[in-house]
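Accompanying notes for the structure given below.
Omission of a single protein chain aside, the complex is shown with its protein chains in their original locations.
Per-chain residue numbering starts at 1, and chain names A and B are given in the order in which the chains are listed.
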Amino acid sequence: MEIIMSILAGILFSAGVYLLLQRQLLKIVFGTALLSHGAHLLILTMGKLNRGDPPILEEGIKAYTDPLPQALILTSIVISFGVTSFLLVLAYRAYRTNKTDNMEQLRGSDHD
Amino acid sequence: MLQYAVLAPFLTALIVPFLFRYIRAIHTGWLILPIPFGIFAYFLSQLTNISEGHTQLSGIEWVPSLGMNFSFYLDGLSLLFSLLISGIGTLVVLYSIFYLDKNEKLNNFYVFLYIFMGAMLGVVLSDNIYALYLFWELTSISSFLLIGYWYERQASRYGALKSMIITVLGGLSMLGGLILLSIITGTTSIREMIAASDTVLESPYFTGILVLILLGAFTKSAQFPFHIWLPDAMEAPTPVSAFLHSATMVKAGIYLTARLFLLFGGTDIFFVLVTGFGLLTLCWGSYMAVRQTDLKAILAFSTISQLGMIMTMLGFGTKEAAFAAVFHIFNHATFKGSLFMVAGIVDHETGTRDIRRLGGLMTLMPISATLAFFGAFSMAGVPLPIFNGFLSKEMFFQTSLDLETTSTLVASIAPFVPALAVFGSIFTFVYSMYFFFHTFTGETRGQLKVKPHEAPIGMLISPIVLVLFVVIVGLLPNMINEPILTPATAAIYGELPNKHIVFWHGFEPALYMSMIVVALGVILFLTRTKWQSVYNWIPGVLSANKTYDYLYNMQFRVSERTTRTYMTGSIRHYMLYILIFIIGATGVTLFVTDGFVIDTSDLAPISWPEVVVGLVMAIAAIATILMKNRIAAILVLGIVGYGLSLLFVFFRAPDLALTQLIVETVTVALFLLCFYHLPKLDTKKQPVGAKTLNIIVSVSVGVLVTLVAIASHSSKKFETIAHYFIKESHHLGGGNNVVNVILVDMRGLDTLFEITVLGLAALGIYAMIRLRDKGEMD
Partner (left out) sequence: MTNLIFLPILIPLIAGTMFVFFRKRLPLVRAGTQIVTILNLAVTAFVTYYVLENGTLVLQTGGWDAPYGIILVGDGLAMSLILTTNIIAVAAAFYAPYSLDKGREEFYFYTFFLILIGGVSGAFLTGDIFNLFVFFEVLLMASYGLITLGGTRQQLRESIKYVLLNLFSSILFVTTVAFLYSVTGTVNMAQLSVRVGYVNQTGILTTIGILFFIVFATKGALFPLYFWMPNAYTKPPAVISALFGALLTKVGIYSIIRIFTLIFNGNIDYTHTFFIVLAGFTLIFGVAGALSTNNIKLIIAYNIIPAIGFMIMGVGVFSELSLSGSIYYLIHDMVIKAALFLLVGAVAIVAGTTDLRKISGLIKEFPFLGWMFFIASLVLAGLPPFSGFIGKLQLLQGAFENGHYVVAIVALITSLLILISVMRIFILGFWGEGMDLPQNTRSIRPLYFPISFLLIFSIVLGVGAEWFLPYIQQIGVDLTDPSVYIDAVLKKE
């Protein structure tokens, strides 16, 4: 199962990176979202999958899944959420001020 | 005591701005004149001590952890230079009082000049290589500032920068050599290095070190082809030219070569490099001096040539040659210093230094003319006992004939040396005559703005003193032999020379050489208009200046071109560079280190619902790329997110699933909100090449991530620290939901700052929305 999930993460990364290489801002932002998903899936996969119950302590359960990756993912999800929201607003504002959302037209030069 | 001698000029430089500001009635120069004189007097008082063979060592610690100390060492060689620096320094300051008006930026001038003086004393007195390097660069910097003194002039700025670039380049090279020396010998003291000269000689880096250090010496002492900065340095006020660019700073390279003579001297490579470049410089400098039209330019090329001559002598490697070099260092400082000062007087009184417009000044400026006569004839090496220049030049000829031909290499080169020495000296004779006769005799050639008259006596004192030395040393050379020349030679060569200087040797080859010089020199001088055309074609192909300008401009052109090539401003390019680097570096590493392993023994069983969800996510991810409609794209992207939270449920991570669900929902809403305002998705096709590259790169990244993930998962070697959390969560953390306990307790710090990030994001968004630049559309 871990191998399948690794491949899935790889596909998410591929798709994300492909979108990052596009011209249009919107697509690039999509790309970052896919990349975050891939990363979070990987963190979970890198603990062992499905080796026990959810890490909520109860009597009589011997094995739990690794709680630490879950904690890390939670932190990471919240942070990505913050950054993504910021990026969205920034993209919107950049579009409004520069009047284009095509990154190839946002190259700029030294002296402006 | 030595450290105070070095420190005094620096301290003076510190108070100069205050003196200049608060004591306007008196020319600042007068106020600080006693300092160099005091230093000179101090060094004079050391003469007997040093000539008896004693040395002096004192200093203060600076950074002992790196072996950097200001340790100063006074022996014959450093004493000679210290006397020149402080002596000529005194004369130059005196001269500058009359040369520079009270309305000039005297504060700047004297600050730079005194910094230079201190630095130059530091160079010749330092025993520690790092202190030497410090002072060395400080002389370059102060020289830069002095050349750029009239910074409004384009030529000053050009000359200043040029001198700095070339000398700092040499300084850095020298630093490299000195560091290597210190690594080999395990010391930072020059004396101790010399004591360990055998180690140096046997080191495989010997040649490398020598080249690095000589590059420093050659650039500083204006050896061909690095001489080009010196003529441009003539933009500096004339007192500066007299002081830095003829008598002292340009001799720093000579000093360094002499100081390290015991390490390198006597080897073939040393001979070839030092004598070779010296002779080249000697000939080229004197040849070029003849064609100059600016008095100071003639003197600049003359200085280059004379420095080449001294270098040549050091390269000979014999005791006699070392003695001759020392003697000429002294003589050159006297006659060239006086000539510069005369050139400055002419400039000051006539308003021009252009020799084509000058002439017949003898009657108007008799004293200056007399001074110039002694200076120029001494420089030319006219065989009369009143010119010190002749004595050392004849020694030069003599030693060029007496090379110790210990190896076949030296033996094969040796015959050419005297010939070249004579060749260079002929031109020296020509320009010396040209300098004197064209300025002071004949008719006045051009219309001068002012009617020239003799300079004020104050301005004349300094050159008079120097010319007195020219004559007295010429008449009684042995007066300075015992106290100055002998100890200096001993310091260079390691043995006492025993040389009595005599004017008349009898009819010996050296005399014939001098006579050839005079005879041919007179002929060439008189016929120079006939052969002047030779300058039209020889310098054209050999000009190092053009190379410098070319290189200087090229560095900007090449930099600009390369930088513009990759700094395109396109985020796609930047991402591509980074991604390709990641693929390359990580892929190669994975391959080289045999990092990829796969171990299927410890995997969770494949469960179909999970696989199906995964498949849907994969399809959705790819669909995001292909969607033409933005709303559809956002929704498909949402499928990936929701799929992920479903996976979290399957993989026993309920908290994650919940959070992911909420975050995904909010994000999708945000996407819809923001991108409602953004333009529609671009359906224009990308060029095929770009698209292929994108696909290759993105697939490679995906594959790499998968491979590293599988390898990481297959390389589990340790029990994770999670067991502790499960064990202690209830007991110490007071909660049964382990993930929550970790978040709020064990890793509470993460959570605290995760909230900080959110808060900052909120503030940033608020600021972006509220604080807008003017002139954007609503």
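A few remarks follow.
Rule of thumb we're sticking to: a residue touches a chain if its C-beta (ideal position, glycine included) is under 8 Å from a C-beta of that chain, and two chains touch if they have at least 3 such contacts.
Predicted, not measured: the structure shown is a model, and the values here were computed from it.
For the chain missing from the display, the contacting residue among B:T441, B:N498 or B:T563 is B:T563, taking the whole complex into account.
Of the listed residues B:F18, B:Y512, B:Y550 or B:F753, the one in contact with the hidden chain in the full complex is B:F753. Screening B:H500, B:K530 or B:K717 for touch with the missing chain picks out B:K717.
Contact with the undisplayed chain is limited, among B:L31, B:L44 or B:I179, to B:I179. Taking the whole complex into account, subunit A touches the unshown chain at residues 20, 25, 28, 32, 35-36, 38-40, 42-43, 45-47, 68-69, 72, 75-76, 79-80, 82-83, 86-87, 90-91, 93-94, 97-98, 103, 106, 108, 110-112. Seen from subunit B, the chain kept out of the figure touches residues 61-66, 68, 130, 133-134, 137, 141, 148, 151-152, 157, 160-161, 164-165, 168-169, 172-173, 175-176, 179-180, 182-183, 555-556, 558-560, 562-564, 566-567, 569, 571, 573-575, 577-578, 581-582, 585-586, 589-590, 592-597, 705, 708-709, 711-713, 715-722, 724-725, 728, 745-750, 753-754, 756-757, 759-761, 763-764, 766-768, 770-773, 776.
Throughout what follows, only the chains that are shown with their structure count from here on.
One finds 49 Å separating the Cα centroids of subunit A and subunit B. Of all residues in subunit B, those touching subunit A in their complex are 568-572, 575-576, 579, 598, 600, 602-607, 610-611, 614, 617-618, 621-622, 624-625, 630, 633, 637, 640-641, 644, 647-648, 650-656, 659-660, 663, 666-667, 670-671, 674-675, 677-679, 681-682, 686, 694-695, 697-699, 701-706, 709-710, 712-713, 720-722, 725-726, 729-730, 736-739, 742-743, 747, 750-751, 754, 757-758, 760-762, 764-765, 768-769, 772-773, 776-777. By the touch rule above, subunit A contacts subunit B in their complex via residues 1-30, 33-34, 37-38, 40-42, 44-58, 64-68, 70-71, 73-75, 77-79, 81-86, 88-93, 95-97, 99, 101-104, 106-109.
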